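Note that one protein chain of the assembly has been removed; the remaining protein chains are unaltered in position.
Think of it as A and B in the order they're written, each chain with its own count starting at 1.
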Amino acid sequence: MSMRKLGSILLLAGATAVLATAAASAGPLSGKRIAGLPNTCSKPVGHGKYVIASDFPLQGSLRPLSVQMVEAVKLELKKMHYKIGKYSVQFVSCDDSTAAKGSWDPQTCTNNANSYKSVTNLLGVIGTYNSGCAEIIAPIINRAPGGGIPMVSPANTYVGLTKKSGVAGEPQKYFPTGKRNYARVAVPDNFQGAADALYLKHRHIKRVYVLNDAEAYGLGIANNFVRAAKKLGLTVLGNSKWDASQPNYQSLYQGIASKHPQAIFLAGIVSNNGGQLIKDKVSVLGNNTKVLLLASDGFNDSATPKDAGNSAAGMFITIGGSDPNKLSNPTGRAFVKAFRKAYHVKHLEAYTAYAGQALLVLAHAINKSDGSRLSIDKHLFKQKFPKGIIGSFKIDSSGDPSLGGVTVDVVKHGNIKAVTTVNPPLSLAKAALG
Amino acid sequence: MGTSVGTAAETSRRPSFALVPRLRSRAVAVVGILLLALVAFWLVENAVHDIRQFALVSLNGITNGSIYALVAIGYTLVYGILELINFAHGDVFSWGAMITYSVAISWLGASGHSGIALFGILAVGLVCAALFCATLNMAVERVAYRRLRNAPRLAPLITAIGMSFVLSNLIAVVYGFNYVSSEPLLPRGALFTIGGQAYGWDKLIVLLITVPTLVSLMIVVKRTRWGKAMRATAQNRDAARLMGIDVDRAIAFAFGLGGALAGIGGFVYLVYFTQGRFDLGFRIGLFAFTAAVLGGIGNILGAALGGYLIGFIENYNSGLTWHAPGPSWTESLVFILLILILVFRPHGLLGESLSTRS
Partner (left out) sequence: MTDELLVDARSVRKEFGGLVACNDIDFTVERGSIVSLIGPNGAGKTTFFNMLTGSYTPTAGEIVFDGRDIVGLPQHKITALGIGRTFQNIRLFGAMTALENVLVGMHARLDSGLFRSLFRTPLQRREERQGRAQARELLAYCGLSPRAERQYARHLAYGDQRRVEIARALATDPKLLLLDEPTAGMNPRETNAFVDFVRKAREDRGLTVLLIEHDMRVVVQVSERVTVLDYGEKIAEGTPDEVTADERVRSAYLGTKPVA
């Protein structure tokens, strides 16, 4: 829609103005800015010849989550005294969001990626949070002179980034040189979609309606879910889009109501007007005990209970991986303890431990490499972490972790609390891939 | 009829939105009728398919449409009098919602009350939102548009876009970039049920606020001294001056009226949908402006009609199940309709048609 495009351009113009002011007022950390990096990046911490960057949405509703991820990376680097093997590194935190959007922004992702390309001593990027942003950044930095810049994401769950997803050209199109430079520790969506379907089956749900926000992540996980649900014998009554800019969704749910669903599955992110979506679900279909409401990890955010208020009560939200606050392995517990102490927080956000782990995956590869990016890239894959923060796991040849546990949370008294963990069998996860 | 701000005598000066001004051949008419028939068939088929759902969705359409109608009138009033698309109008609407939040929810704690107390709080919220937005819109005119009244048309247009950013960013400064949200305010109990689905009191209340507002506006514009002054100014500014009308005040009056309606629209939006954000006015504004053009820009009744039409499209499209394109198509459909109307009726549904032009 051209009007929409015009709108985003205008919005962007406004956002740039706001950003410029925000950047100008950002306090100094230490050291001088690294030449070539955009002003969405902080000043570096640590010292050394090489650079590691993180790339997260630091503005909008995801800020608390992102800030903890940045701190987790810093915590691990500090433990190493900013030295990875024989390479001493500095760390910068870059922002891929705009204040006006309150979430990641394609143009900012593109700009960030192009500037990473120009920094020759950049050894790796920890990021992104949003798969959509990774889809933009990965292919750009894959073509960096001197070899693709290694990238490890703690939170990208979109399947197509590493494996065939059904979308043409995936995942090869993210690696135009043919040499992969991307790995992740987050649990891919097919696991989550499978787990979501499995959880509904556990709860004796037979008829479910799916709503997705039509973004890569939302659409992807909706499809994963639908395939897994069908495999499990659930009836999927429909899988349609919700339009984030619509003022309300009462008619949408009235259409759905005529199909008598027992559960609604929301695949997408809460910043796409998720609050209204939940409010209207409850006002048309009834509360979440009457018709179960399950949402993917894009809703696993304090914004969900805040925006939806009481309507969110009793809804379930899954999240790939384990709840960091409940890690039981020694390395994990040690990480959580250290993090709480260093940053004076009690509650770790969903991806904080994963961010620490992502840095370790990168560091491990750097350590084994000859110092060239191509060599680091090669060593990203097929690594083993018997004592990782998030547990014992491997990175497979396409860059995915072998851990597939999915946590189911529930909203209670305005908080998101873990209920249980679902471990979908690998066969179901594969079926979800299609 | 009779609610038009503009006049045919002026239409020659006015940019007609006609895309194909002389496209009136029989073939085109046939295509138009076929399209209409198709839409009518689709609606009837859906109604037959599930009459209850159709009724519910229609009622939603009326509710949402009345909000679009309130906002659309602000565009039409200003366009009628200045030939300016007041892009900032949608953001004035956003301010109405946010002020309602501040006054009724933050300060007076509406969510904790019911009955008469709630009614009182909401009444205060409504008056505050209307007054604030009327003042805001008049201030925008005074500060940004008045000195550009004789400038080339592009200048005030660009200024309007700028004002839109200023207003929405100001909301972000005051309220942040995230949603403000509240628990349901209006009683949601069922007034009646259709096929097990409730038609809540809240929807009726929305209509009880918006419809009388629309009617009084038409009376004000049609009957009162300043309403007439405003229409006179829209139709012939020079002659209006010679009738002793202070044209600046008449224009301010139009902005004030439009602003007050946007404020009431924002109020209704917030208490009905119970959330708001700085960019609220972007889509609502776009749709409301489209509604104004659909109805025939400058024509108040037309703007209201256009608003309801868009409310229906939006809700039919997401709520009907028999071959509905689905909500992702709403925007496309609205603009397709806009284009069709401009092809077949270049001056909008109730605007002057070309043939009656001298």
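Here is the rule we use: a contact is a pair of C-beta atoms (placed from the backbone, for glycine too) under 8 Å apart; a residue touches a chain by one contact, two chains touch by 3 or more.
Keep in mind the model is a prediction, meaning the values are calculated, not measured.
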Out of all the chains shown, which come into contact with the hidden one?
B
Given B:A151, B:V174 or B:I219, the correct residue touching the omitted chain is B:I219
Which of these, B:I85, B:I99, B:I245 or B:L270, touches the one chain of the complex that we don't see?
B:I245
Among B:P156, B:G256, B:G276 or B:P346, the residue in touch with the chain that has been omitted
B:G256
Name, in rising order, the residues on chain B that touch the hidden chain in the full complex.
2, 4-10, 219-220, 223-229, 231-232, 235-236, 238-247, 249, 252-253, 256, 358
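Rule of thumb we're sticking to: only the chains that are shown with their structure count from here on.
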Quick one: report the Å distance separating chain A from chain B, using the average Cα coordinate of each chain.
38
Any idea which chain A residues touch chain B in the complex?
1, 3-4, 7, 10-11, 13-14, 17-18, 59-61, 99-100, 102, 214, 240-243, 245-252, 254-255, 257-259, 275-276, 279, 283-284, 303, 306-310
Help me check something: in the complex, which residues belonging to chain B touch chain A?
50, 53, 56-57, 60-61, 64, 67, 161, 165, 168-169, 172, 177-179, 181-184, 188, 197, 200, 269, 273-275, 279, 282-284, 286, 314-316, 318-321, 324, 326-328, 330-332, 335
